[in-house]
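Here the complex is missing a single protein chain, while all its other protein chains stay put.
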Amino acid sequence: MDHLLEVKDLEVKFALRMGDLTAINGVSFTLDRSERLGLVGESGAGKSVTGFSIINLISKPGYISGGSVIFEGRDLTRLTNEGMRHIRGNLISMIFQDPMMTLNPVLTIGTQMVETLQAHMDISRKEAEDISLEKLRKVHIPSPEKRLQQYPHEFSGGMRQRIVVAIALLTDPALVIADEPTTALDVTIQAEIMELLLELCESEGTGLILITHDLAVVSQVTQKIAVMYAGKIVEAGQTEDIIDNPRHPYTQGLIKAIPDGRNPGARLNQIPGTMPSLIDIPPGCSFHPRCMIRGDICRHESPALKNIHGYRSMAACHMLDTAEKQAGANVTK
Amino acid sequence: MKQWKRFKNSYFLHSFKRDRVAIVSFVVLLTLILLSILAPVIAPHNPYDTTTIDIMNAEMPPSWMEDGNPDFVLGTDIQGRDLLSTMLYGLRLSVMIGCGAVFLQAIIGIFIGMISGYAGGKVDAFLMRIADVQLSFSTLMVAIMISAIFQVAFGVGRYEQLAVPLLVLIIGLAEWPQYARTVRASVLGEKNKEYVEAARVIGLSSKRIRWRHILPNTMSPVLVISTIQVANAVMSEAALSFLGLGMPVTKPSLGSLINSGFEYIFSGSWWITLFPGILLVVFVLVINLLGDWLRDVLNPKLYKG
Amino acid sequence: MKNKLIDIRNLVKHFDISGGLLEQMALRNGRIIRERTVVRAVNDVSLFIHPGETLSVVGESGCGKSTLARALLGLYPPDGGEIYYRDNRIDGLTQQQMLPYRAKMQMIFQDPYASLNPRMTVQQTLEEPIVFHNPSISGSEVKGRVAEIMKQVGVDPKWGDRYPHEFSEGQRQRISIARALMVDPEFVVADEPVSALDVSVQAQILNLLMDAQEQRGLTYMFITHDLSVVRHISSRVAVMYLGRVCELAPTANLFESPGHPYTRALLSAIPDLYDHRHKYIKLKGEVPTPIDLPPGCVFHGRCPHADGRCSREIPSLNHQGSEIYVACHAIEEGRLK
Partner (left out) sequence: MFAFAVRRITQAIIVMLVIGLLGFSIKQKIGDPVRDIVGVSVSVAERDALREELGLNDPFLAQYVRFIKNAVHGDLGMSFFFKRPTLEVILSKAPATLELVFASSLIIILLSIPLGIYTAINPRNLPSRIIMGGSIVGVSIPVFLTAIILIYIFAVELHWLPSYGRGETVNVWGWESGFLTLDGLKHLILPSIALSSIMLPLFIRLIRSEMMETLETEYVKFAWAKGLSRRRIWFLHAFKNTLLPVITVGGVQLGILIAYTILTETVFQWQGMGFMFLEAVERSDTSLLVAYIIVVGALFVVVNTIVDLIYGLVNPTIRITGRK
């Protein structure tokens, strides 16, 4: 079967003075047409770097040091700059975290929309404006004709993010990568943007990679989830499987750490310690110093992401049997 | 001991040791400062002692040239003084005035910057307006104007007697806005940080918060501009002296030496201008290089890079 | 009727951001006029807090919740209203008069990077409040107390001579909590203490806060925008919108049967981990700015139940039984159940 996107053994390094540090260590996943995937993890997990490396836009000093990103049959890591330019914003678009920073403050919304279309299509300004208007209407911007002439600072945060969504969808891309698109926004606006994104992706058949730290948000929007920890995917599967029946001890801990209102006042399940920084990623399973069920093997052997017997999900853990018992004990909560 | 150990392991020292430019600059700067401090001891002649100066020795080229005299390694100036000694004494004056002026600027500037940044409102608007206007005039222009006024007011004779303290005062008054703006900007950045609010919640007086909590956190930018300001002060002093508004020819700084040599450049006596010029440029350059390095190291934005 | 530890009555706090006289000049219909720009951050807020409880103040950015907290602690002088601490009025006190209350009321901050002075060691940071409030205390006593509190918050006392940048975010937040606990306060305002933290660390800090409350009988005012956290830790909740309290109710009541239309919309917008694709109440329009507040009920422009009265008359916070207070004409009139 042909996937829309297939990321294979992706490896990203940061070239620093003290040497190269591995930020992404062998990440693989696939995405089909019109499929929605959530990349979930805490800060430093490498989820944003993964997202940016798909369109080869990692900030310096990061670089892709291995693996491949196959998009519609082409390996994006091997494309020239010009070849990549035709992919970016055309077939794959991005939505950034902070709408207050994403739009260029000295250019009108119209300019910023039209230039995107003209970068990829041979059309006149008038035609480009018409497409822009249509997209602005789709994201429910009132009186779009007037809005095209305005500058970003004349819009509220929620409106700006809707404009960013409109820009991302201008060229009817096959894939949208949204990097924490609602983290900087208030809850009510978050709900609005998420609904809009979901609605548009569904109606246009656009694939979506939603990068976020918020499992609850992901659970509303995506069909699949990949949980990342310290530059690796530790668990991946269908959304409902991951949420209702997590296998990896990290995922389990993460879900139980979220106060969900079912047990007010009770002590929350806490994972001790913090995510390691790139400099001191522990040997073996990088989660082992924080893991409650670690065994000896975890200290020196890195577990691979593999299918779990009897489940649809995949997890990277040596101690899955123990984890199962652990989960069984808590499943009734 | 603990402080020393901390320093030894610091990023600061680490990045210094990795940076060849910084090391060379530091060594050169240290040498020049030592030379200037020890000028009375190591200089072969005393340029201020008029009894040892013979006008017949004027305009002698450096010793390696045809008419050179081994007594005067770098030749003599128009008054027959040994150029090397005069330069060392001149550098000494430049360093003294430069450091003195920066010290004065720092005191005025930090005080005003702190008041302005912490008080805000009308006080801030007023003080910063003055600083802005003064800066838009450029520190050089302000210094030239103040010294011109002083010279007219005191008379040339008195002015030359008091030149060193007056120059410190002039350059200090001309350049304080740089400090004030820097300190104010960082006070504004710091004062709304939560650790300051925490100190207020504890009940500490605003005086204590200002000087104990905020001030230490404004020191990185102050350190960076201090180096650059020393370079600027030395340049300003040289410029004033060059214009005849600074050190007199009898007690020349590097700037007045260059000035006195300038007229003789057409007759081929290039060394009177060139050697002091090189010394001045090297001194200012190493300070600027160190300042640049310091800015890179202390700027957390680049640090994280 | 339980007694009140904190009683805030009709608190008002405005910020004049118009700048100098020249900045205030504006041109309207060919005439130059003087125009002031005032942010009406907190308008006529009344609240009380029982001893030992956790009152959460929730709302979206710009609703005035942080300003309310800071005004309560005397960091901003209020422009109107009264604040009582155990029946003693504490607004408008001088620094000196305020001192005894400073030891009783403390604060925990949001940003683990900015809340500790980077130039002070942990030891210095923690010693400062206790030495300041007890000048006669001996050095060894101070050291002992610092070590004790550090242990309580889960930071190894032997790290006392380290600087904040040597700690992780979670540890910094623990140190920040330790600083607040040093003077043995009764009342702690926590301003978004877990918003900047990752979920796994957030759970650690929430547990620590709950433990400290249990051990010391602390009273919390918890400022946050995260409703799931609110639901977990608070006994009562005040919902703020544009500088006003629109609903004040016990947590269970609020989450099960929210009254005010804004509360309903807000609650419906929280994504639920287990309830996929639930419907949320979409609000029309944009949040007005606190510089240009709408007349009448501040929510009327976006409210699906607003009528003419709502756009003219400001609703007051009315008692709806069993400690539930709602500021809404529709509820008061029974138009909205």
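As written, the chain order gives the labels A, B and C, with residue 1 at the start of each chain.
We adopt the following convention: a contact is a pair of C-beta atoms (placed from the backbone, for glycine too) under 8 Å apart; a residue touches a chain by one contact, two chains touch by 3 or more.
The model shown is predicted, which means the values in this text are computed figures rather than measured ones.
Checked against the full complex, the candidates B:Val28, B:Met145 or B:Leu169 give a single residue touching the omitted chain, namely B:Met145. Screening A:Ile87, A:Leu208, A:Ile271 or A:Ile308 for touch with the missing chain picks out A:Ile87. Residues 55, 57, 59, 81, 85-90, 93-94, 96-98, 101-107, 115-116, 119-120, 151, 153-154, 164, 167 of chain A touch the missing chain (whole complex, contact as defined above). Taking the whole complex into account, chain B touches the unshown chain at residues 129, 133, 135-138, 140-141, 144-145, 148-149, 151-153, 231, 235, 238-239, 242-245, 255, 258-259, 262, 265-266, 270, 273, 277, 280-281, 284-285, 288-289, 292.
Here is the rule we go by: only the chains that are shown with their structure count from here on.
Seen from the C-alpha centroid of chain A, the farthest chain centroid is that of B.
Mean C-alpha positions place chain B and chain C at a centre distance of 50 Å. Centroid to centroid, with C-alpha atoms defining each point, chain A and chain B lie 53 Å apart.
Taking each chain's centre as the mean of its C-alpha atoms, chain A lies 32 Å from chain C.
Counting only residues that touch two or more partner chains, chain B has none. Chain B makes touch with chain C in their complex at residues 2, 122, 125, 193-195, 197-205, 213, 216-217.
Contacts from chain C toward chain A in the complex involve residues 60-61, 168-170, 198-204, 206-207, 210, 225, 227-229, 231-233, 251-252, 255, 265-266, 268-274, 276-277, 280, 282-283, 286-287.
Residues of chain C touching chain B in their complex: 19-20, 70, 73, 75, 95, 98-99, 102-103, 105-107, 109-111, 114-120, 128-129, 132-133, 161, 176, 179-180, 183.
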